[in-house]
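In what follows, a single structure is set out as structure tokens and then discussed.
Partial complex: the chains shown occupy the same locations as in the complete assembly.
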Amino acid sequence: MRYLPLTDADRREMLSVIGAKSVDELFRDVPASARLAAKVGGLPDHQGELEVERAFQGFAAKNLSPASTPFFIGAGAYRHHVPATVDYMIQRGEFLTSYTPYQPEITQGTLQYLFEFQTQVTLLTGMDVANASMYDGSTGTAEAVLMANRITRRHKALISGGLHPQYRSVIETTAKWEGFTAALSKTDAEGLEDLIAAVDRDTSCVVVQNPSFFGHIRDFTKLAAACHAAGALLIVVVTEVVSLGLLMPPGEMGADIVVCEGQSIGNGLGFGGPYVGLFATRDKYMRQMPGRLVGETVDADGKRGFVLTLSTREQHIRREKATSNICTNAGLCALAFTVHLTLLGEAGFARLAELNHAKASQLADKLAAVPGVKLLNDSFFNEFTVKLPKPAAEVVEALAAKRILGGLPVSRLIPNDPSVENLLLLAATETATDAGMDPLVAALKEVL
Amino acid sequence: IEEPLIFEMGQTGRCGVDLPEPPKVKERLNGLRRKGTIGLPGLAEPQVVQHYTRLSQKNYAIDMGVYPLGSCTMKHNPRINEKVARLPGIGDLHPLQPVSTVQGALELIDSLAHWLKTLTGMPAVAMSPAAGAHGEMCGMMAIAAALEAKGERAKRKTVLAPESAHGTNPATAAALGFVVKPIPANDRGRVDLAALKAALGPDVAAIMLTNPNTCGLFESDIVEISKAVHEAGAYFYCDGANFNAIVGRVRPGDLGIDCMHINLHKTFSTPHGGGGPGAGPVVLSAPLAPYAPYPWIVKDGDTWRVAEDGAKVEGAPLGRLKAFHGQMGMFTRALAYIMSHGADGLKQVAEDAVLNANYVMAALKDVMSPAFEGPCMHEALFDDSFLKDTGVSTLDFAKAMIDEGYHPMTMYFPLVVHGAMLIEPTETVAKEDLDQFIGALRSLTAKAKTGTAAEDFKAAPLYAPRRRLDETLAARKPVLRWKPSNNPPGIDPLKQAAE
């Protein structure tokens, strides 16, 4: 047992110090009926590293890796190139195997990068303060709604139809069990909907996404004004954080809370998780934020240092009065985000965003030239929707059979809705090449 | 040398990546191009590597030594788990690829689910919760859903929880609109069975219990508790934070539990990563299983499918807790850990964890003050009575451990014990390292008891990257982000002259 250092001699010696005859004696508080005589049945015994690795190579062999094939899926998770430095850094034992920095004297490494992370998030979003990260964008969005409810003491959230359907679903689930209303304002494929008209005096918040799930880019300045006039908050969600390198930040549009999925920076696709939620707001709402916060202070020698702070919001102090039950952040994913964004810097981040937009534009133009394919977006960042002459799910399966991962059929996330059945959502990042786009176009011509 | 913030290191014209010139295209941004700069600093790659390397060196970590943080299970994080999580075809899959192209990934999740169900003796598991607290939310929602299905949700508004519970328990219950009613502990540090029975009634939705509990003790009346709870028409939520103590040796399903979250980073050693990411799958009893949230990974014959929102499943899912399918990266690591141990190894894990804790307890009980009699499970709880009249507080004592080269134990938790110190060595610490640790604690207690060392203790730590930090200042005047103006004096490397 390679992870267990106790030898049988150790165990005997320790039992004698304890004054117990056997380990079983130490388990005497377990009711006899539940104390297993032997190991749990029906499960295999321990295996060596070689065997374990082989098993996982077996799992991997049954999947189609995006690295080995033309790839154009987005929809809230984006394939970007992450510099090798990032992965090296998060694997350093001092980061990887450290816990929540409850002892700040010996966890300044974690605390300082989280402080850098918080600052980066405020800069990207154009907001005042940010927390040390949430589980991911979807859960962060639900927390944002709960926070708006607390602030406004209202219980109706208005959800844009442009919000990622699974994010919406997370809000709805929260609403159902935590007791508030989540009203959906259905968007059409062109991304048009009149949210301003729907805001009323019961509305705690309006939740919009930019670019929308379908890829459209919108200016929410007027919506923000309308929200504020009605005493409601505007929550802006960004699922592709790279877009902030090119687009007006939500803070400038008047957002009160901004939630981003940060996966694109520093974190691989990972089949959906773990990702990292970015969460930012205005100074005045600081104490209503969920999640961990790192603040600057000084030590006994007057040197700058960092600590977890404002923990009076948190469950381990406030218990049933906490702002959230959350007690974990996405520490290591936040580190990956911070290291990657630091490597990019101002110039690199802006260039990365330009490159994404340019690649997506090239793809859009190529696809729009395919007979029967209609581009629905006037505006987009690195993702857009096309309408096909037949159900997109069938087309995607046909492409997969040719080992091309050619986008997401909208119907997978919005089932049983004939109006989206033929819609295909495609993304292109800096990783896209002509050598990937051209086979997609060719294959699409064949299968349509 | 002080380590500046990246914002104090940046220069315009520097960049840590090289990206090609974007092809010229017609811009389609709806006129919403960002105006002005973001304000991100520019650093070259060598600077970034050095900065974060130096920061890392200011951390304590499992890889450096004993990390006896009670209730956190800071045990060895094997590197093979990191390696398999990064295999092409595992680490790089998109969650929304066609299901036909991710059969191996679904099989992997289902394999882990099978292990979790079998180890707990429970028929179902919800895989998607992102962390322990999220798992609690999932479990309590499932209970709410079951109550609703029975038409009892409005009636049953009370959740019972012991005073020693993790703060997440009441926070979760409260978020779901339940009223939390504390149940007292008896003098053996367990739930007072009589008080519990008295509190049970038609208004009670559930009990939330941690077992082994936060005092490191097994709730010996647990079978009777579950019987009483079920007889009262309520559900039994178990906080699985301390599952490490019993994994492979006791199946929670045999105890009558209805649901339990499993912190994969505790029991199954996914890396703690400075506080996350976690993963908190929830095992469910038959009555709760139908309410498991989307997505469900379903095996049809030889292939797996993902039942997503609105899909037909044999149940009534409570909804969705998170986009996509859960913390896959953590599933991969946990499964690798589990396969490495196997059924035989996991049993040994529990035994060695409990043995190590009892050894620490036995070796320190004459100089420190155990909070309760009798054997503990995976952690040893002391109160601060041994420090009485020394002028040394629990906090001081813990900070002094830093100068001995150790991470402090958990302090002031559980709240039910005065000046609590909760030591969890875990099973991956060698006896000789425990002996050294015990020796250090013994000499600290001796020093404290001289009665003349309080000042020394209050000054600790002296040999850490930082001395004690002013937490009050941090909370009173929160500075949560860098701004050009909050450069402290002396840190302005950009302006340092060459001579």
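Labels for the chains are A and B, by order of writing; each one numbers its residues from 1.
Following the convention adopted for this analysis, a contact is a pair of C-beta atoms (placed from the backbone, for glycine too) under 8 Å apart; a residue touches a chain by one contact, two chains touch by 3 or more.
What you see is a predicted model, and the numbers here were worked out from it, not measured in a lab.
Student: How would the full complex read if you wrote each label with its copy number?
Tutor: Taking the whole complex into account, we get A x2, B x2.
Quick note on the criterion: only the chains that are shown with their structure count from here on.
Student: What whole-Å value do you get for the distance between chain A and chain B if each is reduced to the mean of its CA atoms?
Tutor: Distance between chain centres: 19 Å.
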